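First the structure, which I've put down as structure tokens, then a few questions once you've had a look.
Here the complex is missing one protein chain, while the rest keep their positions.
Chain nomenclature is as follows: A and B, assigned in order of appearance, with residue numbering initiated at 1 for each chain independently.
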Amino acid sequence: MSETVIDKSGWLNLEINGKPVQMPPGSTVMDAAQTLKVFVPHFCYHKKLSIAANCRMCLVQVEKIPKPVPACATPVSEGMKVWTRSEVALAAQQSVMEFLLINHPLDCPICDQGGECRLQDVAVGYGKGRSQFHETKRVVHGKDLGPLMSAAEMSRCIQCARCVRFSDEIAGNTELGMVQRGDRVEIVPFIGETVESELSGNMIDLCPVGALTSKPFRYRARNWELSRRKAVSPHDALGANLIVQLRRHQVVRVLPLENEAINECWLPDRDRFSYEALSSEARLTRPLVKKNGVLIETDWREALPLAAARLLHIIESGGSEALGVLISPHATLEEAALLTRLARALGCDNIDSRLRQQDFSQNLAPVPWLGMPIAAVSQLKAALFVGSFLRHDQPLLAARVRLAARRGAAISSLHSVRADWHLPLVHESIVPPSQLVAALAALVVAAHREAKVTEALPAAFDQVTPSEKDVAIVRSLLAAPEKAAIFLGSFAQQHEHALLLQALAQRLADYTRATLGVLPEAANSVGLALVGAQPQANGLNARAMLEKPRRAYMLLHTEAPFDVAQGGTALEALRQADFVLSLSPFRPSEHGVLPDIVLPIAPFTETSGTFINMEGRAQSFHGVAPPLGETRPGWQAIAALAGLLDRPFAERTPEAVRAACVPSAESIKARLSNRIELALQTLPKAAAKLERVAGVPIYHADPLVRRAPSLQRTALAAAPQATMNAALAAQLSLTTGGRVRIRQGDGEEAVTAVLSWRCDATLPANTVRFDMAHPLTAGFDVCGEFHLEAAP
Amino acid sequence: MSAFLDFGPDAVLLAGLTGDNWRLKDYVARGGYEALKKILSERTAPEQVLAEIKLSALRGRGGAGFPTGMKWGFMPHNAPEKYVICNADEGEPGTFKDRDILRFNPHAVIEGMAIAAYVMGCGRGYNYIHGEIWEVYERCEEALAEARASGFIGSRILGSPFSFELFNHHGFGAYICGEETALLESIEGKKGQSRYKPPFPANVGLYGKPTTVNNVETLACVPLIVKNGGQWFLDLGRPNAGGTKIFSVSGDVERPGNYELRLGAPFAKLLEMAGGVRGGRRLKAVIPGGSSSPVLPGAVMMETCLDYDSIAKAGSMMGSGAVIVMDETRCMVRCLQRLSEFYHEESCGQCAPCREGTGWLAHIMHRIEHGEGRPGDIETLDRVAHNIMGRTVCALGDAAALPVRSFVKHFRDEFVYHVEHRRCQVADHV
Partner (left out) sequence: MTMPLSVTVCQKIDQAIAKYPAGREQSAVMAALTIVQSERGWLSPESLRDVAAYLNMPPVAVYEVASFYSMYHLKPVGRYVLTLCTNLPCLLQGADKAARHLQEALNIGWSETTADGMFTLLQGECMGACQEAPVLLTNHHRMCCKMTPPQIDALLAQLRAEAAGKERDE
């Protein structure tokens, strides 16, 4: 590896405790101390937050300055001499420590933070044995911050305001504040509110004392009783690195494993709290076999041969075409690769993992990806997001975009709903779903004109006239050459003209010299595309497999109707199938279809595996806990099934499986591409019907998070509402506070849902938003027509 | 016509004021806005005006006493957006000079700000007025409307290329906003919590732009200096501190009020102007520069002259020029207790030593005052005050600590008596 050469001209020379160090201008004494690995005690300072300098714990002595200064806020200067342990520095640190402790309860043995408390640690190292404080200690009442974060013991708060700064700067929605003044200050949400941020758990990590603690973990264990293992998040395509903590083989807490290139030091709440599902009642411990319409627990010795026999029977009687394989993009690479291999060995190419995609008008060769390293997103100067539910789909990517925006990046959105990303947008276009293509085409025309492109546009663009806003968006991209990006979000990818949108976005990117990125939906979306978990020849894609029902289905970590776009079609197809085999860690949902056989396979913590994230980084992990009950790692279960089907695999160990399945970094890199060739001959017309916008609610996106009890109690997990603008509500004669009945299909096959509704003035005309993947709405086909009326 | 208010024979800033002659026409009749007219019509170079300010040795009248010319000189030249701010958040106990300047002579401050803006190249200014003097805020709004209507404030002032927009902003009950960076936060619509310096406001001030904050009295001196010359102003005071100074005398005197004296005048003269100690009692103690400055025994004060260096030599600070007089009947424990309560109430709560320390001091003082003192309390008071000093984000920590340390130092016997006898040594204390 070549060593990076850093140009140190213009750097400043200083000394800390006699040790010389060179720092770039703008660094602080704290930065210099950390470079030298000199520990300066601190509470309010955090490298990812703005400097507050309020705890005063990091006071140090600097030559020629009469008063001790805070290391965190003092810029370095040439020739500076700093002492962190001199008499002056220690006296200051000790007195600050005393001030911080006078109103802090000294009952560490009963505090949940005990053993991992920064205040406790620093007090031992920098405090004095006793204090002269003989007054009554301050009492601060506990606060209700929702189901994830406990603020029951706010007397322990030392007012460092890390949580407040996080809420403002990283989460972006400023849900916490410090009210009152003097020693009456308190950390509070707005009166009567809780914390609803999808990043809230990070405040628990940031809190240096036992004031903000994890509600699910509260009083469950002491830090020193826990073993710590590394893992990778199975939810979104960022692939956040995790520290999984176990007590008696059970996962009791998940913390971020710092990785500057991926999740920095953060975790979304989904990654942090979904572990609760791992030991929930919903876990399956033994195989299930349907007998007389009821699933009965059995053992592998019965279930596995039965599964093999029924699959063989179907293939023998109906041909391998009779089988459909639906693989969740949350499955590990190894599981997916082996199941794909098995299906192909059986002669079946009906394999797909693009479960929520609608548009399969082209067989896509390239593997869509972010288009750049994750870390590069923080450095962007301009970005246009097309059809993205960014904050819900990729919470930490949203945090990076927020950071870029704070640094002045021009962020724009083209979508069918208002972007609620808690960051300032410079431009926002909201159009009905059917006009998304035309809106993007208008941007292409604007870019063509603004960038003075010589190549003529296809005739399809003749009728397209860009608006002033289109021109402004294009100019914002052109103003940031090499630092601009266009991203396609989940709504664009799930659009019925997704490929057209991608081709237009590519053209826009070419004209504006921006990078095109696709925001993959799930932890392993990129990986599964790479291992060919989609039709390679004439097989049916995910949509076709359901629209042309198969006689048998194999489902890997897939739950219909929740995980597919065609919920209603999927329910019908699976119900009429002769045989459904499900490989899942969980009992089937009561709202879904009862499979004929369910094989209990390991969730991400109980198996080795690999996810390839949105930037194309393969991250392999080991099982961190023993499989629950009779659960088996998915790859083992599939290998066993393959053996019984007389298509045995050569690989016997996790290492061998990994070696066989995981592509090399070079081959991954070679295959990642968002460029598709599509002739832009005609642009689709706007729809006259009622249109639907459907997002995937953050806490309903996959089987694991749907079963995480604390997350399910949050506001973000609430039942979806139908939202529309006032004109449409009036047209439908809806009354405030009433409910709506939504119906799809007719007669006995009709799917209906009764939802509460709300007016959202930002929604475009004739458009209703109601999200998918929730028990109330999962039974609808996302792109099908629907009828909406006031519920009686 | 009303009689002139009596601010003393040396009065320059407050001379000729009756309480009713505050309007623009009165100010102009007194020669007001001539300085602004002069520099704008003659196109005087800003550097030349700055040189006069520097020559005058005008020092900030808000408390810190920093040379005004030097402060203005810190402002960068080429920044497109710069601000000048008048600090009229007068809340230091004992200080009430700015209120009189603003209600009796508001145009002097407006003119001073316009000149300051001209010198520093600021396009916009704010006058941050203490929320408790609402009627003065309303008067300033009226005066500003007059100045705007007459073309002294606004775009292309008096036909010159110089434009300056000025607005009044009111506080609403926070002593800390008298600290310049807390004041800036407050104008930005936030809690008034001081910023850590560096960076200083001259580089990163209001809305992150270069900003200079000056006290009301400081700005009111500016038109006089420009009109009469820096040398004239310098000659009114001491070699390193020009001009007159308004002293706000309160407490146990016959005639509490504002008195304008040349810097360097003896304290005895000021006391005499204020009618002497009330009821002919003996002078016990004086806080010479607002509640945040160390208290001095009366005898020491009687030997001291009123200028920055002399008061510093005597062991205190000139501060804002607020002189609080206490006579022989006053209990020093009670006096300090009320001041400690004040700093406890007003600490912004941001940084640990001030937030926790002011509360601790107030609790101990409350106990001692109420006969619940304990052995060791006095030592703890002094130690806690010492531990606050120099370790806080802003000067409020020192402001809370200095009175404690000085009261205990000069009047230790009274504190010891309170702790030991659980009651007051001074006979008439209630």
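By our rule, a residue touches a chain if its C-beta (ideal position, glycine included) is under 8 Å from a C-beta of that chain, and two chains touch if they have at least 3 such contacts.
Small disclaimer: the values here were computed from a predicted structure and weren't measured.
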item: Residue among B:K54, B:R148 or B:H169 touching the omitted chain; value: B:H169
item: Residue among B:D6, B:D20 or B:E188 touching the omitted chain; value: B:E188
item: Contact with the hidden chain (one of A:I6, A:V124, A:V139 or A:I191); value: A:I191
item: Candidates B:D252, B:D307, B:E356 or B:E414 - the one touching the absent chain; value: B:D252
item: Option from A:T174, A:Q362 or A:S620 whose C-beta touches the chain left out; value: A:T174
item: Interface residues of subunit A (partner: the chain not displayed); value: 168, 173-181, 188-193
item: Chain not shown, touching residues in subunit B; value: 90-96, 98-99, 124, 126, 130-135, 167-175, 186-192, 207, 248-252, 256-258, 287, 291, 322, 324-326, 330, 335, 338-339, 342, 345-346, 348, 430
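Rule of thumb we're sticking to: only the chains that are shown with their structure count from here on.
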item: Chain centre separation (subunit A, subunit B; CA means) in Å; value: 54
item: Subunit B partner contacts - residues on subunit A that touch it in the complex; value: 51-57, 59, 66-68, 70, 73, 75, 92, 95-96, 98-100, 102-103, 132-136, 138, 158-159, 178, 180-185
item: Touching residues on subunit B, where the partner in the complex is subunit A; value: 174, 176, 191, 196, 198, 344-353, 355-360, 363-364, 374, 376, 380, 383, 387, 390-393
